[in-house]
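All protein chains but one are shown in place.
A, B, C, D and E label the chains in the order they appear, each numbered from 1.
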């Protein structure tokens, strides 16, 4: 099984807040991650695609860049309705990036048979989450 | 000449905006860096200290960590009065970090003779600014 | 399947020696790794946990740090009874780190359902061992 | 399941060209990758071996170095008959490296039971291909 | 003194050959670096500019990218008349990159006062050359 793999980075702001919690409880649970305006990260994303046609690599590279544009230089809490009631943790962000990558591949006829096998989202070089789809392939 | 060197990272949010410019002009000049809520980075800072007493390294390491706390997990535009009328570019941020490092060293008697010789602030691994004080030593 | 992943580093000393071999045979087999006092490495460890409860990430982060303390700034040959009769190769060290991580998770009620899926121990950035538990999940 | 993993780098030149295409079509399809003399990369390769005998790590390290020598400081298009009629894309290069690694292991009696489980070939740190053999293990 | 610093990478092929030497002498002197078609590298370049006007950073970033294009995806020996009689060592390449950067800055009116203070060209992450112009500033 051969996969095509891409790594990209984007710069975004976020903060952690449960809206139905008090400020005190938010502070206790989330520490420095809870604040009014947020802080930011240079997120790093890795995605592995199972492809059946060799020519798909150029298409996948363009798709990767287009999904990067959706997130780059934005504030996750204020600019994404998905995070109006969900905390933008790395886990929730990974699920949203996965959704955006798969949506983008479905509207490209040339990528009809491509499958996103694995996705990593790094909060820092020391902490990240990984979504593995291999069992479904 | 021997220097003690430290590298640290902090996560912060920022945006570029000249308040006396129109939104259109800000957009033209600053592109994606201009926005209402901002985006974020994992800034990396390197500082080189000229020390005269070998025991100063532990003191300098603590000082470095205390200055990191000033910036980590904050929004540069909203949380620092220095950026109420100045754009938080990497150049301006570097000048502020230099000021905070030198202020912190002056209030520690054991660091009276330490001198900040060189400071680098990385916006990304590919673009950074460097302040060199060697000519003054 | 989503996993929470952590990378940490610790500094330790070790040497290779089979006690029932002659010095000459140890030298022939282990080369520079055989010596009386040892040498050292900044080991890097990556661990992947399968978690079922989102709140487990903070717990896992603390657990990771506590296991790091067990090994950091120690001499593997002299300070671990496990290496009194086993050579502290990267393979044997990986098995011991795996045991310590799993022991630490079992005594935390909040981590009862967490499972260590994958562990990497880097001897250098170019050589490492990986223990994969996915087939058991 | 424990695997022994090795990372190595080699410097090689290549260009993309379909010989039965016109220069114009090659230029349109391959862009800057199509040229008469080629350009070059410092390729990075990662290989994971499943081993049953602990002593195999030294053997595998030597084998890895010998396969590196086959590719290092060569021009892929001119020095490998495999690329006389195939474009030296990262995918095709990965298949050739896999073949060379497996051939090299088969002629070493001590590596009779070693199995190449996973191979990554990095064109750049941001784009790579991965060959996964785990399903066959 | 504040400098604006940029790091970029380009992929090129080269080989070492003194045309007035025999193949045997070239082989003895240059080892694997001597060959008919060459090999390649992902060169990394760092440049430090002394600027007097804050707005110059965007201009310098564009200039850096334009000089990168001169070298990227080319064969140094065949595509640069400067290397028709000079060996494309890292030293000679650094001198040519310096010349191209300074030529590009002189034709931009906005960069009339910018000065290239320091240039590093990395052959590998372990070996590089550095040109320092600080004494002239």
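The rule is simple: contacts are C-beta pairs under 8 Å (C-beta built on N, C-alpha and C of every residue); 3 or more make two chains touch, one makes a residue touch a chain.
For clarity, every value in this text was computed on a predicted model and none was experimentally measured.
Across C:2, C:33, C:70 or C:127, the single residue that touches the chain missing here is C:33. Only one of the listed residues, B:48, B:86 or B:108, touches the absent chain: B:48. Taking the whole complex into account, chain C touches the unshown chain at residues 11-14, 32-33, 35-42, 72-75, 77-79, 124.
Although one chain is not shown, part of chain B still touches it, namely residues 1-8, 48, 54, 57, 61. Considering the complete assembly, chain E touches the hidden chain via residues 89, 91, 94, 120, 125-133, 135.
One rule holds in what follows: only the chains that are shown with their structure count from here on.
If you average the CA atoms of chain A and of chain C, the two centres end up 30 Å from each other. Taking the mean of the C-alpha atoms as each chain's centre, chain D and chain E sit 28 Å apart.
Residues of chain E in contact with two or more other chains: none. Taken pairwise by the contact criterion, the protein chains fit none of the simple patterns, being neither a path, a ring, a star nor fully connected.
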